[in-house]
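With one protein chain removed, the remaining protein chains of the complex are shown where they sit.
Let's turn to chain A:
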């Protein structure tokens, strides 16, 4: 690597050529404050928070985009720099809705933190006109409050990175606001509900739609039996909300917390994932044998499904007709489990805890009501669960480790890795290989399709057939692959798509890490590792070896793909407009 010599605040450093002043300073142990910067997503030098002095330069420069060069002398802490940072913050505050005490982002707000760090003592130093700031409560998954928007464009860039690009800066100057084309509400445009914009937002301008009160009301209703399920990616991230290191698996404490919050049963969505594998592997084998639509594309990710419906309506037939694990688990709670336990399904409130906000949309889709009632009644995100735990004042770190309730708490390692990109496909291959070849393969690891890169492909020999697979995460990657499939330029058999970059571990409902962490740490890899470690430690690592899965099919009166399974566990899609 080419290196250059620079000085930062008078000290000499050798740093990689081509790096920015921000990166070089970080290596030297000096953080330069940023607001609009989000590595690889938004690098536009717009907010002027990161201004530093460079010897010989005419004016202050933006460290986040300014490259280092040989002999450069940088000063990050001069009175001029301090004054500039303060002024930038004070001007932002002059048009900011400063209701920090009741803001959902209080404590995780990057603007709030910088004001504290920089010693802002008067939040009303500049007074003047304040724009009204539009609010958008139209969707099921998020809320926009532009009175708290600092126009950093991180949400816009995140949306563009997802190839959705339905939000942007409209009008100019003082009137500039982030919104949709022709000032339409977000629910009118082709937003896929992924929530990546929420995770990108440094302030409280974008937050998930909070459904915690609905859950609390259900728990406190003596006539209701409230059953909760949690997705694999939740356990890999929830601990971050309580100060634990990224990648800590808190499954046991999470289960204990859910019980103490008053849920009657605590189930694992992983059981639903095992069922998904049974159905999806069967569907794949059926399509291969009977000349069905190939490639079969996974349908676990509701943001991805909505993207396909809006942007590739011609390919909705390629989607697996399987419901997502959340919906399968929900459907089985209100049918099989209710019947087994003699519970009136209408008394059940089925709650899911998801790394995802698109799940709030998914539960309202058509054809997601096996018992004639919604499969899942309320879906909350990892962040909302953390909020409930905080409201109940549970000391998370001191909770014991507990196990899921047995009926739908038994699951395999195959299901656990559903939370990471490549995991669904690996799980499907484990089952397809065994079932088709009639053996119990000892090697269950498909390493070629692991890892956080956005596009992976491999060819596996299964029962004498070369199965060509592709794995994409992040909708920009999905878009590239889909356009090839649409043009007939790709001949894959199975394609796994996860909407969020890196998969569900990096979902739009996960704990929010500030840019200062997110830009320099591979969060998705650390969280995914927690899941792969759990898989490796499990005795059962293949979905078809889950004994409760067999119990469930016995009740349905047939094997995977049987008539009753289709009634309960499969769904339909619609074609939507892009514009």
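The rule is simple: contacts are C-beta pairs under 8 Å (C-beta built on N, C-alpha and C of every residue); 3 or more make two chains touch, one makes a residue touch a chain; residues count from 1.
The rule is simple: contacts and distances are computed from a predicted model.
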| item | value |
| --- | --- |
| Identity of the absent chain, which is to be given by its UniProt protein name, from "Glutamyl-tRNA(Gln) amidotransferase subunit A", "ATP synthase gamma chain", "NAD(P)H-dependent oxidoreductase subunit E" or "Sugar ABC transporter permease" | "NAD(P)H-dependent oxidoreductase subunit E" |
| Listed residues A:14, A:31, A:117 or A:183, member touching the removed chain | A:183 |
| Residue in contact with the excluded chain [from A:69, A:82, A:106 or A:171] | A:171 |
| For chain A, the residues touching the chain missing from this view | 160, 164-172, 175, 180-183, 189, 578-579 |
